[in-house]
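Missing here: one protein chain of the complex. Every other protein chain is in place.
Letters A and B name the chains as they come in the text, with residue numbers starting at 1 for each one.
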Amino acid sequence: MLLQQILNGTVSGAIYALFALGFTLIFGVQKLLNLAHGAIFMAGAFIAYYATAQGLPFWFALLLATIATGAISVVVDFVAFRQLRKSGHAEFAAIVTSIGVDLILMNIAQQVSNTKVLSFPFGTFPVKFFSFWGMRISLLQLTILGLVLVLVLALAYYINRTSFGRQVRAVSSNEHASALLGISAAAVYRQTFFIAGALAGLAGVLIGLSFNSIHFMMGEPFLLQAFVVVVIGGLGSLQGAVVAAILIGIVQSLTIAYLSSELSTAIIFALLFVTLLFFPNGLFGRAGNYAGGSRR
Amino acid sequence: MMSFYYSYQPLIDFFLIAVGLGYSQQLALRAGVFSIATAGFSALGAYATAILVTRYGVPVPAAILVSAVVGMAVSYVLSVPLARLRGAFQAIATLAFVQVVIALLLYFESFTGGAIGISGIPRVMNTGWLLLAVLVTIYVIWSINRTSVGRVFNALRQDDSVAASLGVPIKSYYALAFVLSGLIGAVFGALRSLYVFNIEPVDFGFHAMVASLTVVVLGGRNTLLGPIAGALIMAILPELARPLAENRGILNGVILILVITFLPNGVGDELVYWLRRRLRRAPKTMSKRKEGADVVAAD
């Protein structure tokens, strides 16, 4: 039972990681919170649902949703962030514009779905279970774990080993200096938003499939969850986000199983608060915290 | 005039509540505290009053007073960890606070009514009382603006290390701004609960948070006119856009993006600044003030 809960938590955590990675990637590059990330996640589930409803094979719907949400995310950057970057001091403004985009995307989804809860038709993904050491794991869960592992490794390789990663680091530390080095900041932002959006969209499809429930407000709890994940992992830290996401997934699964789901939410957000208090930089982050008025 | 009042009374009442919550949100931002905790404070105030009045038969004024004390106490406790953070981290911490409040409201079902909330709250509020509450709030903030506390809040928002270098105990003043925000938020939460018959946790969730933030963003973060202008827009807009009722979310979203991008100080603040510039005798050599670009509440 305990092991089963830990396993289930790990699978949820793996999906949270996909969501939180994009969120933290955007923060890492431009120090802005993207509150539209939850709506992009939701859009992924919607696109995949309507694609399968049109009779397209599921693997194709998944791919389509991933690419489409990446594109939506780039548009979000264009609409909500680009203008603000030019003016500097965008920290507050970005929260507001991304809430604006969030409202727009949710409204569209609400209209499209007539405020109904949708679900993938039975058998969209083969229902199959494997048993070992007294635990059960579904084919879907196995696939999710494998997919997330591959994506996280690919992203890590992309960020740490390729020239794109160097450009990201250059732009995030100093946009003007990197422009002098011939790095196009706009291109870097486009790429980070695309990757972030695609990961969120993919997470949306996987969540929609695992919980068999797709509705226009589904992004909200995941966005809030992502705050917890990225703060505990350290805002802007990719490996931190992955570890923290799996940790949160397990904590959540255990607290729901042994306590209650409301208490689970309270505990998780209390965890965020405690982390902010005692490890303001998270477990892996390097983002600066601040205590005014005291000697440094 | 009276017929106007009767046909729009609910609208006017909700406008007044929105103005009050807007001031709670504005006070924090104006002093450079990047808080979005107003929804949480109003939840605490609303539940404290509702529980005391419906379960224990506490007289309404006493219940509101308790709500005010709860709001101040919780915001004071919260201000301690908040002082160690800045910017986006403060926003996240206060957001977490709101989530914890809502989760606990759901959890202690026997006490709070869980997801169903509390109903049968006596409806003792009317336009007159709400107006009185808003006027008192305006008087306090107007007083702040004309005296030392207002100067310190403005300094904290623009450069808190300068404030410290002039002898301002900055953590105390950050706490003061946050406690005032908590007080106003809790009181207007309490007043709201005495107006709407029943309250439930979802009333105070993400949407409530966005709503009070929207009022301040649209209206303005620094002037007295700000929340009034913002709440007015939020009250009138749905009326003007009745045919678009289905797409209200899109409309709100578009307006938020346009206002923050092109009128970053908000409609009310921009108006006040424009009037100030008009009233000033301008020698020709002076450069015009830089438009908005570097004016932000957070840092």
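Convention: a contact is a pair of C-beta atoms (placed from the backbone, for glycine too) under 8 Å apart; a residue touches a chain by one contact, two chains touch by 3 or more.
Just so it is clear, contacts and distances are computed from a predicted model.
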*Can you tell which of "Dihydroxyacetone kinase DhaL subunit", "Glycosyltransferase", "Class E sortase" or "ABC transporter ATP-binding protein" UniProt lists for the chain that's not drawn?*
"ABC transporter ATP-binding protein"
*Have a look at B:91, B:104, B:152 or B:232 and name the one touching the chain we're not showing.*
B:152
*Touch residues of chain B, complete complex, unshown partner*: 139-140, 142-144, 146-152, 154-155, 158-159, 161-170, 176, 180, 222, 280-281, 283, 286-290, 294-295
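Definition applied: only the chains that are shown with their structure count from here on.
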*With chain centres taken as the means of their Cα atoms, state the distance from chain A to chain B in Å.*
29
*Of chain A, residues touching chain B in the complex*: 27, 31-33, 79-80, 83-84, 87-93, 95-97, 99-104, 106-108, 110-111, 220, 224, 227-228, 231, 235, 260, 262-263, 265-266, 269-270, 272-273, 276-277, 280, 289-293
*Where on chain B does chain A make contact in their complex?*
29, 34, 81, 83-89, 91-93, 95-97, 99-100, 102-104, 106-107, 160-161, 164, 169-171, 206, 210, 213-214, 217, 246-250, 252-257, 260-261, 264, 292-299
